[in-house]
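The complex appears here minus one protein chain, its other protein chains still in place.
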Amino acid sequence: MNQEAKAGEPKPPVINNSMRFRTEEAFPVLKSHFGDAVRSLSDTRPDRHILVRPGFLPEICKFLRDDPDWQCNMLHCVTGLDQAETLAVVYHLFSMPKRHFVVLKTEVLRDSPMVPTLAHIWPSADWLERETFDLFGIVFEGHPDLRRILLPDEWIGHPLRKDYEMPTHEKLRELGL
Amino acid sequence: MVNILQEVFEGITTSLKGMKVTLRELFSPGCTLQYPDERRIMPERLRGMVVNDPSRCIACNACVNVCPVGCIECEGEGKGKERRPIRFAIDYRKCCWCALCTEVCPTESIFMSEDYETVFQDRTQLIRDFCSNPIPPKPGDKKRTTKPLGVPLSGRVAF
Amino acid sequence: MTGVGEEAMDVDLKSLGFRVEERRTLASGSDELLINMGPQHPSTHGVLRLLLRTDGEEIQEAVPFMGYLHRCAEKIGENVPYDTYTPYTDRLDYLSSMNNNWAWAMTVEKLAGIEVPQRAEYIRVIVAELNRIASHLVMVGTYGLDLGAFTPFLLTFREREEILDILEEISGGRLCYGYIRIGGVTDDITPTFATKCRAFLRQYVSKLDAINELLSYNRIFIRRTANVGPLSAEKAIACGCTGPILRASGVDWDLRRDEPYSIYDKFDWNVCVGKGEKGQLGDTWDRYMVRVREMYECVKICEQALEGIPEGPFRAKVPRNFKPPAGECYFRAENPRGELAFYVVSDGSKRPVRVKVRGPSFCNLSVVQELSRNMLVSDFVAVVGSFDLVMGEVDR
Partner (left out) sequence: MHFVPYLHEQFLSAWPASVVVLLVALIGAGIMLAWVALVALVAVWAERKVSAHMQARLGPIYVGGFHGWLQTVADGLKLFLKEDIIPAMADKWLYIQAPVLVFGGAFLAYAAIPFGPKLVVSDLNIGVFYILAMSAIVAVGIIMAGWASHNKWSLYGGMRTAAQFLSYEIPSALHLMPVIMYAGTLNLGEIVRSQETGLFGWAGIFGWYLFRNPFLFLSFICYYISSLAETNRTPFDLPETESELVAGYHTEYTGIRFAFFFMAEYANMFVAAALSTLLFCGGWNGVLSRNIQYLPDPVVFLLKCSAFIFLTMWLRWTLPRFRIDQLMALCWKFLIPLGLLNIVGSALWMYIFEQV
């Protein structure tokens, strides 16, 4: 079991990985530009993220996309996250010319999970947000075509939330699925 | 006009090249085997159907815990070294042939057999209880039953 | 067109979110036709359903529907231990399970800071590149099939079988290997592995040349694919396309070179980029040809890696009850179909809190809807085929 203890210690990653995360460097820049809209920088390992307020997300993203220092021209991934009290959306922005990642995270309440859409900034957000909506029930305001994407249209509930209960076979049959 | 002629010329020459390839293939031997009559020689590490040898099994539940699909059911009897399974069932409907169970097994009783013909006449046969329906011993099959997959060079760090 | 299932039309339109007026014009008096291409259509490569609104042979709109193969891969990820998730990654993109395994293993290794032995890295590179060749062979073959050429399909499958034989020899499986695991690989290579690999690679290039003669440079094939469905570089990046599709659009980007994970920086090879030789840049032929050329490069990488396999352990010691530290981690790897990324959030327990699979096919597929405007049905088949979708990964 000493193996386990060793693995649990925080130590610098030794694997050969040249993915460049510049989230730490982005934080002061965003903080100075957007003030309170940028809440905090997480201390998670190995990747960190910047917590932003959902309302300012499109502005921040537009800044990161258009600013010559950042040039995040690709929205690599949009992920939902269930954090018990809140739901979160994590955005992995990637810059092809600058070769770096910036990770943004925004938290919304479980009861009214509303996040503005980024589909007009990056077209790739379209389907990724639809997927997040489908599996987490996070509503992306202003999304051009917010429908379920992986589950059937008649599906009830959002399965990747931690409080989701898998319907029984009888229930599914009732729903005609 | 020149374009059309060039197009036609290219069309004909590239088609002829393609025809050359197919003609060559026509006279080269096929690579298929007439399956029930001819069989491939299977590699040693072939992951056939998972089977368990209840005489060696100690019902430690390691395989049950590691199985990603939960296809193993095991009930044991006795304590310590005396522990033996009274029921050890593998549900082949769920099994995903990942061989994780063979790696964690401390007594190497569960292993991937060489039997890759997984066709059954009815569904009940897909759940096999190795206690009531043990595997017949294969004389020429010593090696597979003793060395499962993934034993690291430096002794047994089973995982 | 009289009454081809008007009730069925209603349902489709509702789920499409078409406006009511549009539905009316379509139902009565319109010359347009609504056709379901899939989920059982031969050239959607799996269970993709595309609803086509066509005017004659011309497609006005194509709306993809998926989820027919949704197997809750992400939900399962939250409920199984890290290493036990490996067999599930096999089944994401089932044509390149080695690469999936590897991406997952590297994600967890990054999260937990596990150092992988050099021997394991070499073995991983070899098997992953072999699997990449196998995966591209399937694409090349089935793409010929989409365009009506049968023979390339079986000829490529013959080569693929040889790769599968090699991979079966070391892993025991033919499609879902589960070979690359956290900390290394399941088992050391067999004594005959290297010789078999070399023998295969030696004869393979000439076989690939024959496929080129038979299909790639055939004039009919070029006419069918060049200038069809061109995708601009800006659009490809904005839509999140990755892998061969991005490269076909002229973007010189390959993770293996630009973000060299593992030991890719040790090898000498070229990134294949679409040049638009036969038509516009980023057309279907480019997307096809990038893959064909990549196969030659894979051969180079494999040969170099085979030369350099060092002695040593093939697997790092990973504790049996493996618990990575709490944290989050995003890692991507260059898969045959693009960048497969895993986002893992760990709370320090045995099981991850969240596993997100960013499948390359999923993001690539989102372009299809835009590309399909005013395109013939035959061209659309060519375009969908060129994206080389694996629905296991789109639907997860």
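Per-chain numbering from 1; labels A, B and C assigned in written order.
Keep this in mind: contacts are C-beta pairs under 8 Å (C-beta built on N, C-alpha and C of every residue); 3 or more make two chains touch, one makes a residue touch a chain.
In this text the structure is predicted, and so the values were computed from the model without any measurement.
Chemist: Taking the complete complex into account, tell me which visible chains touch the one left out.
Modeler: B, C
Chemist: Can you say which of C:70, C:119 or C:224 touches the chain missing from this structure?
Modeler: Answering carefully, the residue with contact to the hidden chain is C:224.
Chemist: Of the residues B:4, B:41 or B:119, which one touches the chain left out of the display?
Modeler: B:4
Chemist: Touching the hidden chain in the complete assembly: which of C:98, C:120, C:170 or C:215 does that?
Modeler: The single option touching the absent chain is C:215.
Chemist: Using the touch definition up top, pick the residue from C:92, C:147, C:231 or C:318 that touches the left-out chain.
Modeler: C:147
Chemist: Would you indicate which residue among C:74, C:379 or C:393 is in contact with the undisplayed chain?
Modeler: C:379
Chemist: Touching residues of chain B against the unshown chain: what are they?
Modeler: Answer for chain B: residues 4, 8, 15, 18-19, 21-23, 25-32, 34 touch the chain left out.
Chemist: Tell me, which residues in chain C touch the chain that this view leaves out?
Modeler: Residues of chain C in contact with the hidden chain: 4-5, 33, 35, 41-43, 57, 144-151, 153-155, 158, 214-215, 218, 220-221, 223-224, 376-379, 381.
Rule of thumb we're sticking to: only the chains that are shown with their structure count from here on.
Chemist: Take the average of all CA coordinates in chain B, do the same for chain C, and state the distance between these two points in whole angstrom.
Modeler: About 24 Å, centre to centre.
Chemist: Hey, how far is the Cα centre of chain A from the one of chain B, in Å?
Modeler: So the centre of chain A lies 39 Å away from the centre of chain B.
Chemist: Name the residues of chain C that each touch 2 or more other chains.
Modeler: 317-319, 322, in rising order.
Chemist: Going by the touch rule set out above, which residues of chain A reach two or more other chains?
Modeler: Expected reply: no residues.
Chemist: Given the complex with chain C, which residues does chain A contribute to the contact?
Modeler: 1, 3-4, 7-20, 44-47, 49, 73-77, 79, 81-82, 90, 92, 96, 99, 101, 103, 122-124, 126-128, 131, 135, 145, 147-153, 159-160
Chemist: Which residues of chain C touch chain A in their complex?
Modeler: Touching chain A from chain C are residues 15, 17, 66-67, 70, 72, 74-75, 78, 106, 109-116, 235, 237-240, 251, 253, 258-263, 265, 317-319, 321-332, 339, 341, 343, 345, 348, 353-354, 356, 358, 362-363, 365-366, 395-396.
Chemist: Write out the stretch or stretches of chain B touching chain C in their complex.
Modeler: 7, 10-11, 14-15, 17-18, 20-22, 24-25, 31, 43-47, 66-69, 96-100, 103-104, 112, 149-154, 157-159
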